[in-house]
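Quick notes on the structure that follows.
The complex appears here without one of its protein chains, the remainder shown in place.
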């Protein structure tokens, strides 16, 4: 099966550089089951990173076009590579292949491991939207809290050790103050930092990597022959100006 | 005070024609308090009408640009003229003037009149998104149901009498089957059809016109010197590619 | 339009003095739109101020009589001037004009501005009833907390600066400890202290004045031709011993 | 122990006649444990029966006075004899003996027997208030529905057989349409009709008699040395104009 | 009436000794109404005490056998003497006499006294299961928190004064940090320690003893002729391998 991971922004033009797409593809491919081929693409226009609702919305038109194309190109499933799941509902309206949102996949996986989970994300500006996403996904009753590490997306990789320590500190607070027993890394750049295992070892609770479980969820749905309900996500009643 | 009503689509290019903008402006101006001046604008690009989540998202970038402009032009408040409140959260991030969503305004108003309210909208494709909106707005515990009249937006005005009868029938079902005691017209084109009073008389329950109460809510906030919380809707941490 | 603001107690006989009615009328009239005339009345019997459920109930029979009279006198709407909204549901049973509760109006308005709001009230004895009111109004999912400033109603005006500082302190706690991003002043005497703007400036979040928004909500409903549903609030099936 | 059952209305002056108080006392005394003595009283003023929120409120001041007196007279507990539990929260503020509400007692008892329960009451005018009461009591998640039998309080006893058949019909609807598996008789006059056993036999589900379980709940609390929390129901901070 | 209290473990073989059964019977009999006879039994096999879900499940088969026997022996009601209510739902499937769970009885009783209650239990390992039980019982909306005193069941009685101080400390935290106004002792060995009154006096809030209220609840149901709904708890469709 071929799975496309769509980065909803102009990553190859931005601070990350084009090499970042290839780096992420390599990591995802390393996680893939035998027989799965992963492609990673970004968009021609849109924000360089997503740290607000406004940036989420600005990315969605490009994501919709890319999803439409991906289905034509024969991909088996598409992952919208931003933790806020921007436009995933709309993508499901226009597609019949499974559309995966890392926020949704990671929260559902966390729900199967925990009594209460917390999400650690980058900046305070995205905390409230992620609280809403948890309720939208349907597992709000298991959410302990959403916390930010206070590091912008584009700075996460500059000083990985500092980033790690800030994420660790937020994780500690989630466990001791908010009663969480499982953590989710709520940012895709964080998910590709390679810190999940170290965090898990140091904190003694599961740390769900949203990038990895999105890929695994995609494989699971494709192997099970499942895709989202067209009654839940009906096709738009008239052609779209895409 | 000057209030701008932004139609999130290319209405003047579409089936409604440019006269429709002026017609709606006239109706809104008629509802306005002395001293309020209403402007109605649409977008250069985007969908002609909104009947799916995909169309909502396609409208948002244009709405964001128009809201930014409106604040610079000195408007006191902006109404995003689509019942689904597309991008209202993002508009609040980039603006300091009150941004009104007709869905939110009408549901909060209905909540003050009812024990349980139902929303009558155009097509089935928008029923589930409106159910979600009610929970997002915070009054989900008072929602009896969302029903569709089975009439596309652009056909509402073709046979107003037929449209009226279909809305009436959906309203009856909301009262008898779902236990609603108050109705909301969940589509802006429906709100400008002039049927609220007739429905109210025939059904014996309040019928909230989302266009009218959005305007009144905007006047209320401006007069009270209130606008949305910037802690709830923080400014995006970096410039947007608008 | 003529709007009556009914103070549910023997205010003119009490500590506030009769001049207090006129003072409040002046403030409300100052907030009113052109064409709105405000009357302020109190009751012949009942508590001097309301700081418990018992006092709320003791005020209701007088409020019911005054509301009945107000409708006969041709008022367009009536505001029950106590933050706990005592007897508002019963008033709606016996009236057809809109009956406004400051608690309800201010919480619905706050809901439109916030992600989570807190209410600052006078004494601990009224904290739990206001938590219940928020759920009753239907916006309990957006309530961060109810806090008291530790100042009895009748002492609020004795040392306004001390009162201000205590309200400010409670507001700070709401933001930092409870995660609120919007505040509501949960006492009508507090609402007439003239501190909302100062609080808003100092705390950096919207502060909703329940007196002002009740008046504006009343104007909105009257202008929109809306009143509460008689299916939700049916007339009592037999004459009342009023 | 001595338990007082306060009928919140002018029953002895009304359709029921003074003999009705004695009749009810006899029934309650028959249900009482050895050592329990039951008194039944009504009020000097107030409604003759309660079928609306307005009537509930009109009864409360008299109930408060009677509760205060009852505590002075040495009663061990007081039952407010109306299914809507009018003023029970306020009574708890002014008393230290247990104050029982038949609505609360019967819903908590039903919760221990059922997966989902329905309440059958007299008239449609009281359906919505009882829905709210269930949430207030805290067991809203187990409420299947509230239905009315369409018989006013004062007519229940005129044609007991007709009343029984109407209650039975409403009960059947609760089971088949609303998925209830347990019923509660939601009106005190219904509770004293002597139909619980017959209903239970005919419907095959538990039928909770609110009068009986209020008495039993009162005995339980007194025997256990328990009364309501004064932190939850603090004494009013100043003397009441009772 | 004869009520059986089934200790779901091999208590008479364990640390408590056989005398413990007689001690508990004496205490329960002391709480019983005239005419109630209490029997206390334990199981032939199972855990010695219950401090985990695994131990709950290991106790259930024995409980089911003992309940079946109890009904044959003519007992009027059975109490499953573990705070986690292990297997109470299954016992109700196979029995027609009332089956009481101390967790359920105490939480419903607490709900009638409080605005928000907290449960103080023995060890952290049982905190999450009790949170779930509160939602299962239906009063989750009134639960402030579940806290542990950090004392294993079998050590509670070793140093009763130390146990008391630890329970007191947890109770204080529940009131000040979690906003509880009523406490429940969430462990049966704690309930038989004789500390409820002392705690109540020292903390100033009701302390519900789950052992006592289970007995009282049982008496109430038997006297009222009530038992659980067989529609809610239908008999297993085929014979059980008990």
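Letters A, B, C, D and E mark the chains as written, and numbering starts fresh at 1 in each.
Here is the rule we use: contacts are C-beta pairs under 8 Å (C-beta built on N, C-alpha and C of every residue); 3 or more make two chains touch, one makes a residue touch a chain.
Since the model is a prediction, treat every value here as computed from it, not as a measurement.
Colleague: Touching the hidden chain in the complete assembly: which of A:23, A:65 or A:115 does that?
Modeller: A:115
Colleague: Which residue among A:48, A:220 or A:242 touches the omitted chain?
Modeller: Touching the chain that is not displayed is residue A:220.
Colleague: Given that one chain is not shown, which residue among E:102, E:129 or E:206 touches it?
Modeller: Spelled out, the listed residue whose C-beta touches the missing chain is E:129.
Colleague: Among E:56, E:104, E:181 or E:200, which one is in touch with the chain left out?
Modeller: The missing chain is touched by E:56.
Colleague: In the whole complex, not just what's shown, which of B:13, B:128, B:173 or B:198 touches the removed chain?
Modeller: B:128
Colleague: Considering the whole complex, not just the chains shown, which residues of subunit A touch the missing one?
Modeller: These residues of subunit A touch the chain that is not shown: 31, 33-35, 104-105, 108-109, 111-116, 135, 137-142, 175, 181-182, 197, 204-206, 208-209, 212-213, 216-217, 219-221, 223-233.
Colleague: If the hidden chain were put back, which residues of subunit E would touch it?
Modeller: 45-47, 49, 51-58, 60-61, 64, 87, 89-90, 93-94, 123-125, 128-129, 132, 135-136, 152, 232, 234-238, 240-242
As a working rule, only the chains that are shown with their structure count from here on.
Colleague: Of all the chains, which has the CA centre nearest the overall CA centre?
Modeller: C
Colleague: Among B-C, D-E or C-D, where does the A-B interface recur, judging by over half of the contact pairs matching in residue number?
Modeller: C-D
Colleague: If I list every residue number at the interface of subunit C and subunit D, are over half of them used by both copies, so same, or under half, so different?
Modeller: The interface is built from the same residue numbers on each side, given that over half of them are used by both copies.
Colleague: Based only on mean CA positions, could you tell me how far subunit A sits from subunit E in angstrom?
Modeller: Each chain's C-alpha centroid was found; their separation is 45 Å.
Colleague: Once you find the CA centre of subunit B and the CA centre of subunit E, what distance in Å lies between them?
Modeller: 53
Colleague: Would you please write down the residue numbers of subunit E that are in contact with two or more other chains?
Modeller: Within subunit E, residues 115 contact more than one other chain.
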